[in-house]
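Quick notes on the structure that follows.
One protein chain is absent from this view; the other protein chains keep their places.
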Amino acid sequence: MTNETHKHRSALRKQLYRTIFLSDTPAGRVFDICLLIIILASVAIVMMESVQPLQIRYSSLFNWLEWVFTILFTLEYLLRVWCTPKPKRYITSFYGIIDLLCVIPSYVEFLMGGGHFLITIRILRLMRIFRIFKLVPFLHEGRQLMLALQRSRRKIAVFFFFIMLLTVVLGSIMYVIESSHNSGFTSIPVSIYWAVVTLTTVGYGDIAPVTPIGQAFSAVIMIMGYAIIAVPTGIVTAEMTRMRRAAYDLKARECPGCHMKIDDHDALFCKYCGTHL
Amino acid sequence: MTNETHKHRSALRKQLYRTIFLSDTPAGRVFDICLLIIILASVAIVMMESVQPLQIRYSSLFNWLEWVFTILFTLEYLLRVWCTPKPKRYITSFYGIIDLLCVIPSYVEFLMGGGHFLITIRILRLMRIFRIFKLVPFLHEGRQLMLALQRSRRKIAVFFFFIMLLTVVLGSIMYVIESSHNSGFTSIPVSIYWAVVTLTTVGYGDIAPVTPIGQAFSAVIMIMGYAIIAVPTGIVTAEMTRMRRAAYDLKARECPGCHMKIDDHDALFCKYCGTHL
Amino acid sequence: MTNETHKHRSALRKQLYRTIFLSDTPAGRVFDICLLIIILASVAIVMMESVQPLQIRYSSLFNWLEWVFTILFTLEYLLRVWCTPKPKRYITSFYGIIDLLCVIPSYVEFLMGGGHFLITIRILRLMRIFRIFKLVPFLHEGRQLMLALQRSRRKIAVFFFFIMLLTVVLGSIMYVIESSHNSGFTSIPVSIYWAVVTLTTVGYGDIAPVTPIGQAFSAVIMIMGYAIIAVPTGIVTAEMTRMRRAAYDLKARECPGCHMKIDDHDALFCKYCGTHL
Partner (left out) sequence: MTNETHKHRSALRKQLYRTIFLSDTPAGRVFDICLLIIILASVAIVMMESVQPLQIRYSSLFNWLEWVFTILFTLEYLLRVWCTPKPKRYITSFYGIIDLLCVIPSYVEFLMGGGHFLITIRILRLMRIFRIFKLVPFLHEGRQLMLALQRSRRKIAVFFFFIMLLTVVLGSIMYVIESSHNSGFTSIPVSIYWAVVTLTTVGYGDIAPVTPIGQAFSAVIMIMGYAIIAVPTGIVTAEMTRMRRAAYDLKARECPGCHMKIDDHDALFCKYCGTHL
């Protein structure tokens, strides 16, 4: 083809790229919003499909819509591959894989039936929302939360490890106490499940102690859980308070002498060069 | 009518206004207390009406009382409209609408039957309590709480958005795991409901996993919820602590001698350089 | 009687007073410990009496022990009345009334049967433990906790008031949604009970929504409750942190010039008189 058409195509490609990948143009914003709606709609369909009565009445409609969405997503995927400057990089990127996983299940189902587990993969389409929401200012807050959690991740890890051991031990003890009175404690794993349900104060009641000893023991476990619940809260809160204080102290000025940042508001002299501020 | 009577009426009107809308007069206070009692009584009646046995025995009494209250509220409403200097403004105001909504249902029911949903509207009468409680000093505390929540509202919004996505994904996964073992997980929406019930540690137990994999997975979800519960607490607490500190730092003055911050209000001399303040 | 014997009696009385009311003597400590054991034993009996099988087998024993304890407590009460310098004051005091309430039920039951509700009164004997525990150093911690709760009592009051209104409104709405589908929501009060059970994340499951709308709505309520749970925690924690900081800053020194207390560790000059420290 001539250089002319080539230029033209590359121009079109650039424009498409900006529209699809970035959202700093009106077109881009419109595209994002449409995409958002389609995603939510397709997820809604996946949900409704799982409701028996709806499934029976509208199965054909659902089927039809499912294909519409699949084709739309496929086109979008191909467009993204085509217009991105580095196709390989996009395809192997996190979002690239997600985008692919959003369309494959339908084809797989079409070709070889496949069953339930494909639904979950389709739900992954929700993940795509995150890409769109990158534009939302909320993300800053989100990052802050993530940071607080990250900062205290090791503490939390230790905490979980401790909880795991605890539930295993408590569950086994309850198994020994209760198993012979045909209450729900039919095996150690089930008893551990019960211990988690109890320690986290969820308390379904599908399994509950029936023997006096069992009830007394689980009362102790509950009060323990009551105190334990304080720990992760304490960790995260302390972390957040610290971050808040840090942010609050961050009234940095610059020293006229050495141009270093001075980050405490009550300094009279630069702590690096001694210049009077 | 003569100017005389007119003056007289406007005077009466002013007085009524003070009595009904403000509570800085003994009469006003009395009025507020009466209103409070009537509201609580009428709400109590609405509740009792919903109890079958009581309803059967005292239906006529309830009916009669309901009308008494309705008429009282109607009179009050008309009085308010009449004595306020700006009737339009009152009618279109938040409380004006509430006041109207408190009387309409009875009339509607009288005219065209109408059913359950009218009860809820009547419960709205509770809202009116807020107007009365504006006089209670507690309101200051209330405002502080509101402030703390408001300050962290964006963080909380992000948090809820995250919870929503999480529950949808977790619910779908559980649906795939459990649905084929006729436990309660009959559809994705129901499974999402279950995920919320579990993550929030409410745990009704009306729906509970029965498969080992399902139980293991929900154990993980619970421990997650256990950590997640820490986040909103952390947010609000950090906010409150910050507000406390801010209030504490607000007392700070600057020393004319050394330009240091002095943060106690009863200082006569700068604690750093001894300059008389 | 002669002055001699009178002196003697008053001496005995004083000694008894010290032993029974104070615990600064070995005798006093022994007395307290015996009393503690008797109280716990009597409470244990009251509990065991309520267990059907035990009640059937040991009723006579329980009866007999109950009388032993009653007589012991009666003697103690009379002794307290006799040996205290101000009998009236003791009898009308909080603990005096408790002591009396601990013995009356048995007599009442003996005279006129009386039923269940007497048991609860007997449980009041537990209250007496507090008097004994006044000696335990833990009480300091207890006082601190109380203080933290007291300091934030108004905030908590507002919070409860808010929760009350909320549960009433939410309960009524759920009643309207669910009542017509014979789920547990049989009346507004019951629905309010359900709302409390849900908001506090207790979640018995004795009443649970069955309609899709009801489940969706209660999911929202749960997530709300999840955020609301953060508020009281935030209040108390902020208060405690503040108290901690206060205690931490309380490194008070005395100014040589004006002998005022200076409570910040980084002061170089007295803030009251300007003396160099």
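All chains are identified by letter, namely A, B and C, in their written order; residue positions are counted from 1 within each chain.
One rule holds for everything that comes next: a contact is a pair of C-beta atoms (placed from the backbone, for glycine too) under 8 Å apart; a residue touches a chain by one contact, two chains touch by 3 or more.
From a predicted model like this one, the values you see are computed outputs, not experimental measurements.
Taking the whole complex into account, chain A touches the unshown chain at residues 154-155, 157-159, 161-162, 165, 168-169, 172-173, 175-176, 179-180, 186-189, 192, 198, 201-205, 208, 212, 215-216, 218-219, 222-223, 225-227, 229-231, 233-235, 237-238, 241-242, 262, 264, 266-276. Seen across the whole complex, the unshown chain contacts chain B at 201-205, 233, 237, 241, 258, 260, 272.
By the touch criterion stated above, the residues of chain C touching the omitted chain are 43, 46-47, 50-52, 116-117, 119-120, 123, 126, 129, 138, 141-142, 144-145, 148-149, 156, 159-160, 163, 167, 189-190, 192-193, 196-197, 200-206, 229, 232-233, 235-237, 239-241, 243-245, 248, 265-266, 268.
In this section, only the chains that are shown with their structure count from here on.
Centres computed as Cα averages put chain B at a distance of 30 Å from chain C. Averaged C-alpha coordinates give centres for chain A and chain C that are 43 Å from one another. Centre-to-centre spacing of chain A and chain B amounts to 31 Å, using the average Cα coordinate of each chain. For chain A, the set of residues touching two or more other chains reads 201-205, 233, 237, 241.
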